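All protein chains but one are shown at their positions in the complex.
Up next, subunit A:
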Amino acid sequence: MRLKEIPISVWIGMTGIIVALICAFFAPWIAPYGETEVVGDVWAPASDQFFFGLDNLGRDILSRMIFGARTTLFVAFCATLLSFTLGIVMSFIAATNRGWIDLGLSRFNDLMMSIPTLIFALVVLATLPQNMPTLIIVMAVLDSTRVFRLGRAVALDVAVMDFVEAARLRGEGTAWVILREILPNTLSPLLAEFGLRFAFAILFVSTLSFLGLGIQPPTADWGGMVKDNKDGIIFGISAALVPGAAIAILTICVNLVVDWLLRRTSSLKGGRGDA
């Protein structure tokens, strides 16, 4: 893989992601002010001192954005990773075993999907203790139903191929069949879905925070910041737009990179030759 073969769109996407990651990892050192520190007037406009201005309580928006990246990315990434692990394992077990295992898992999945996600999440989060692990698990479980659907569909296509049968004839166990024969051949659609789901997870955690059931104040997160500052929009104060734009840009960046990964992993020549 030569660097010059990477298209410009990927560089843009990677830059966006790396900036977000740096913010997330080094927030306390980068941020000019503290996460919850009140440094001036409510909704003070942008100035040399405060790059994006101040929020509804007089906290520095840039600092909170940097700290917010940490929370938002962490929650979204953990939730997506967990939902994929859960969804892929369950769906591949269903697809390789077929029969009643498939039937049971698929119908249970249908049952879960029939309940609107947001309402389900609101009900569950309202009853459970409001902390970050709970939030991640609830998001992951709800999202894994979508992953299950996709995973089962792609795995079924691969599971009927002769090479899977050949592995079974050799006497390979389910774990080998799933991890070595089926998974590598389903990676492209799953990776693409991962990027998309990650973007959705950012939106979802933001939505929950906006509704007051996600990340709890005073911890900064992008969705919560939109909520905190939404009233300002009426007065022509753009504070709410900054975290909104950050969510949009990060989502696009993730997708730019995923699109490219998708093209690369769909090559059957190990990335050599045709793309």
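Going forward, a residue touches a chain if its C-beta (ideal position, glycine included) is under 8 Å from a C-beta of that chain, and two chains touch if they have at least 3 such contacts; residues count from 1.
The rule is short, and it goes like this: contacts and distances are computed from a predicted model.
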Protein name, per the UniProt record, of whichever chain is missing from view ("Peptide/nickel transport system ATP-binding protein", "Succinate dehydrogenase/fumarate reductase iron-sulfur subunit", "ABC-type quaternary amine transporter" or "Acyl dehydratase"): "Peptide/nickel transport system ATP-binding protein"
Sole contact to the chain not displayed, among A:E37, A:D110 or A:E165: A:E165
Residue of A:T145, A:N185, A:T207 or A:T251 in touch with the missing chain, whole complex considered: A:N185
Touching residues (missing chain, whole complex) on subunit A: 2, 4-5, 161-163, 165-166, 168-172, 180-181, 184-185, 268-270, 272-275
